[in-house]
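Every protein chain but one is kept in place in this view of the complex.
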Amino acid sequence: MEEKGFTRRDFMKAGLLTAAASALGPGVLRPTGLWAGTSKIKGPIKVGYQAIMSGALAGYGEFHKMGVIMAAEEINASGGIAGAKLEVQFRDSTLKKPQAIKNARYFVDSWGADFLAGVDSSGQALALAPVIAELDKVIIITHAATEKLTEQQVYKKGIRQIFRISSPTYQDGNAAAFVAKDLPAKSWATISPKYEYGYTCWRMFKNTLSILKPGASFIAESWAPFGTTDFRPHINTILDAKPDGLYSTEWAGELITFVKQAKQAGLFDKIKHVMFPVGAAMDVLEGLGKEMPDNIWISGRYFFLYPDNNQNREWVARFKKRWNHYPAYVSETGYSAMFAIKKAVEEAGSKETRKVINAMEGMMLDSPAGYRIFRKEDHQAIYDVPWGLTKTDPRYPFKIMGKQILVPAKDCFNRPPFEGPGTKPPF
Amino acid sequence: MRKAFVITLCILSLAGLILLGLYGTRFALYLATRIMILSIFAMGYNILFGKTGLLSFGHGAFYAVGAYGMALFSLHINPHPLACIVAGLCLAFIFSLIIGFFCVRHTEIYFAMLTLAFGMMVFSLIWNLRDITGGDDGLVGISRAPIELGLFSIPIAKANQFYFLVVFFFVLSIAVIYVINNSPFGLVLSGIRENDRRIEFAGLPLRKFRLAAFVISGVFAGLAGSLSALLESNTDPFSAHWSHSAEPILVSLIGGIQTFTGPLIGSVIFVWLREIIERFTQNWMLWFGLILLLIIMGFRGGVVGVLSRIHRIILGSDTQSQRIA
Amino acid sequence: MTEPLMEVQHLYKAFGRVITAEDINLRFHRGVITSIIGPNGAGKSTFINMMTGSIPPDSGRIMFEGKDITSLPIHKRVRLGVCRSFQVVDVFPELTVFENVEIPILAAQRRAWKMFGLVTNERSVHEEVMEILTKVGLDANADLLANALSHGDQRLLEVAIALAARPKLLFLDEPTAGMNPIERKRILQGIRELSQEKKTTFVIVEHDMDIVFALSERIIVLHHGEVISDGTSEQTRTNDRVREVYLGEEVDL
Partner (left out) sequence: MLTSVVHVCLAGLSTGMFIWLVASGLTLIFGVLGVLNFAHGSFYMLGAYFCYTLLRVMGNNFWLGLLLGPLCVCVVGYLIERYFLRYVYHLALPYQLLLTFAFVLIFDDLVKIVWGPGSIGSPSVAGLAGSVPILGRNFPVYNIFIMVVGPLVALGMWAMLERTWWGRIIRASSSDREMASAIGVKVPALFTAVFVFGTWLGAVGGGLAAPYVGLLTPGMGESIIIDAFVVVVIGGLGSLKGAFLGALIIGLLSSFGTRYIPTFDMFLTFILMAAVLLWKPEGFFGEAK
């Protein structure tokens, strides 16, 4: 009961702060030099950031870097973190776990990092957990989505150094089910990646949707191995099953390939309700351009047209000016991670791990994606990301998220203690 | 003279390893541990590659099998590190025996391709048998429980404690591999590399010897894998991938294929060089590729080969007695 | 007479339409130096290959010391005592001369599987190696790499490796090819001496008729896979079919 109470209080706090912030208006995140006068922290604040920078997913590393570098520039231009300079070093995480561990150890033990951030792969994030406990530095995960990280490693095992600023599989699985329940589709199928991320999201989607809409059926699954370039056999599997709706957690280049091949096979004509939980990623939208069909449900960890407020609009404009690019979701999470560090250090008045953790637990962060609260129990950032339908907009050379539905994070994120009744949506 | 020199060098190296363990920073210890694990992998592999002359593209599978065997035993049966390592070795032994039984029927490119196929089968199994292996997440939460030895127990949880456990296995492996290389059996393996047909006419069962070399190298790969699972406290399915199988080949090549110390020196350079490259660029593949190119085009004997050539020139000694076992 | 060392019964082998062994029936007795001759393509190499296990016969039986060895693999025949040398140099090129001979002796002394123990400690093996090297006159070159030897010495080494397997029956495939007269003399002398020890029985395939007639106590002539003559050198010289077969060729019988 008490744990539930915490949650409620956090949300109330969030609500209050949201109100307060909107009263203050935009520009909360603007560099102001406000901290120039506060107590100084010794030496620069060093952040070791790792992401995939080679191979087929190298584009993600690039997007991470854009957001992080821009944040560092803004923070340092306005007097740094409590007077201390923010320094960031990047390393290629590849997809292999030993590489991620070596990077983390290098950052902390050799380079002297005060914070770690980044990480794309869920497997790597899980492998890093015990290492983080040993190194005793705060890490902010900006992409890896596995719910096991926060539920098991942080909540159950108590590795409090781990925080996640990006939305987890809940957004891809549970939130999708909330959207799907209002669609006329009754039978669902999936083409998803043949690894844990794909399996987990589909399981979550199925579980939640079958509670929300008892008549729903799940009739076909086809799993595409990592690096699939030919989705036609998978598409055939789905077309044979004739479902009303298709749910697919394919992402990055594979989603581009899949959409193109599905379009050729006429999949979008036969299946009217299609959901891509990671379809709102910039690389996918830009890569597909006009070839992305209209009226597909897409979401992501952040979409640059949401929230539709001045703060986000200005941030996107700044980003576009700096990089000649729209921010991808990892750009936003990377950017916000730097500001999360800034805020936590300044609130703690120290970069000491214990104090920073205490400051960050339950901390509210105002960010381009809106208000985030780091849930105290599992250190998962709670923030809302919309689902929406793709549509053509003459202002952009690619499809954007048109009609948007917001499933509030508090309604679709699993809740501590993560087991037993009332911990999984719907509540 | 020469023998005394080698013995002095060995003692100095061991002293260096111990001093590093006592006074090294945590990152230095970590890198050194990884170098030693890679060395065990590469030196074992070189029994098959450098000694017997068979190029395998599937030994990553045995590394992975060792790691998963160790991890499964630790998570489900008993976390005693030595028991877990033995479990990993047993599983690696069984796998290399079965896979080797098929693979040693061929040599050269056919052997390489067969090992590639079997290695990727293991990779695919690890990836797909999620209930057992955890899929791409791997097995996490492998603890470094203290080694209980009846009356007393040795803790290995801390980096420097674990370092000494790896040093123990590292030195043991070097000794065992040295003896195997210089045993009658090792001489037969050299004979197989030089002229496999003639081995049969010497009255020796060629395939059985090949299989034995295959299994020995597989078991050392398993040892390396199970130590790595303890080090990183998780298992990685990519360790069974062919690209990981290529690592001991690269290492041997950098150090020198047909030398005893080649894989060892190669491991040091491989890990260290990559660490250095990664400090100034994220395009490490480009630089690594260029260095590889340089080695193949210019320094085919590897570092050890080049060093011994220099050594020979300085001493002006004859070419025969300078070959390293 | 005593039981033959090796007995070949109704041996038949064909490659496609080419018959390389046509109902061959032969007996080899202990201590008799036998030569097999015949024009090119007579089936001499195939015969050796079948005897030593490289090629299985299509039909027929091979008995060695009363045991059927027709389907035994090469190394098991060697262990029983059937061995051969090769026409082209076939040594272990990057090993020393000593090690070249050491390998078959390790096998003969059943020490080849020993993994834990240095090979340098194998005293009894070393003695036997030096014994054989002395016999063929390579003892001074023991520490050289095999491919550093002259061609003639490599041929000697070839024979030494074959001898090291302790063969009871040794097939020598053109043992003197590419040797100079001095080396040739040495090897012939060696063969004769070894034969007199009665431990090894030699069967030689040779082109050089001088050697054949100087050395052999028995000569077998093969032609198109058939035995057309089998007897002493005198019998061979006077055999009509042999003369017929060799008529078109520049061979001085």
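Letters A, B and C mark the chains in the order given here, with residues in each chain numbered from 1 onward.
As a working rule, a residue touches a chain if its C-beta (ideal position, glycine included) is under 8 Å from a C-beta of that chain, and two chains touch if they have at least 3 such contacts.
Fair warning: this is a prediction, and the values are worked out from it, not measured in the lab.
K.L.:
So which shown chains sit in contact with the chain we cannot see?
P.N.:
Looking at the complete complex, the unshown chain comes into contact with A, B.
K.L.:
Using the definition of touch stated at the top, determine which of B:Ala4, B:Leu151 or B:Met297 touches the missing chain.
P.N.:
If we include the chain that is not displayed, B:Met297 is the one touching it.
K.L.:
Among B:Ile7, B:Leu55 or B:Ile310, choose the residue that contacts the chain missing from this document, as touch is defined above.
P.N.:
From the options B:Ile7, B:Leu55 or B:Ile310, the contact with the absent chain belongs to B:Leu55.
K.L.:
Check the options A:Ala117, A:Leu239, A:Leu305 or A:Ile357 and report the residue that touches the missing chain.
P.N.:
A:Leu239
K.L.:
Decide which residue listed in B:Leu250, B:Leu273 or B:Val306 touches the omitted chain of the complex.
P.N.:
B:Leu250
K.L.:
Against the chain that's been left off, what residues of subunit A make contact? List them.
P.N.:
Subunit A touches the chain not shown through residues 53-56, 58-59, 61-63, 221-223, 225, 227, 229-230, 232-234, 236-237, 239-240, 252-253, 256-257, 260-261, 264-266, 283, 286-289, 291.
K.L.:
For subunit B, which residues lie in contact with the unshown chain of the complex?
P.N.:
Contact residues on subunit B toward the absent chain are 49, 55, 102, 105-106, 108-110, 112-114, 116-118, 120-121, 124-125, 127-128, 242, 246, 249-250, 253, 257, 283-286, 288-290, 292-293, 296-297, 300.
Assume only the chains that are shown with their structure count from here on.
K.L.:
More C-beta pairs touching across which pair, B-C or A-B?
P.N.:
Counting C-beta pairs in contact for B-C and A-B gives the edge to B-C.
K.L.:
Compare the CA centroid of subunit C with every other chain's and tell me the farthest one.
P.N.:
Here the answer is chain A, farthest from subunit C.
K.L.:
Specify the chain with the shortest distance from its C-alpha centroid to the centroid of every protein C-alpha atom present.
P.N.:
Smallest offset from the overall C-alpha mean is found for B.
K.L.:
Could you put a whole-Å number on the gap between the CA centroids of subunit A and subunit C?
P.N.:
That pair's centroid distance is 77 Å.
K.L.:
Between subunit A and subunit B, tell me the centre distance in angstrom, where each centre is the average of that chain's C-alpha atoms.
P.N.:
39
K.L.:
Name, in rising order, each residue of subunit B that touches subunit A in their complex.
P.N.:
For subunit B paired with subunit A, touching residues are 25-27, 30-31, 34, 127-128, 130, 134-138, 140-141, 159, 228, 232-234, 236, 238-239, 275, 278, 282-285.
K.L.:
Sort out for me which residues of subunit C touch subunit B in the complex.
P.N.:
Going by the criterion above, the answer is residues 52, 73-75, 78-79, 83-84, 90-96, 99, 102-104, 106-108, 111-120, 122, 125, 143-145, 148, 161-162, 164-165.
K.L.:
Subunit B touches which residues of subunit A in the complex?
P.N.:
Residue list for subunit A touching subunit B: 53-54, 61, 90-92, 95-98, 101-102, 105-106, 108-110, 122-123, 126-127, 129-131, 134, 146, 148, 157, 194-196, 199, 225-226.
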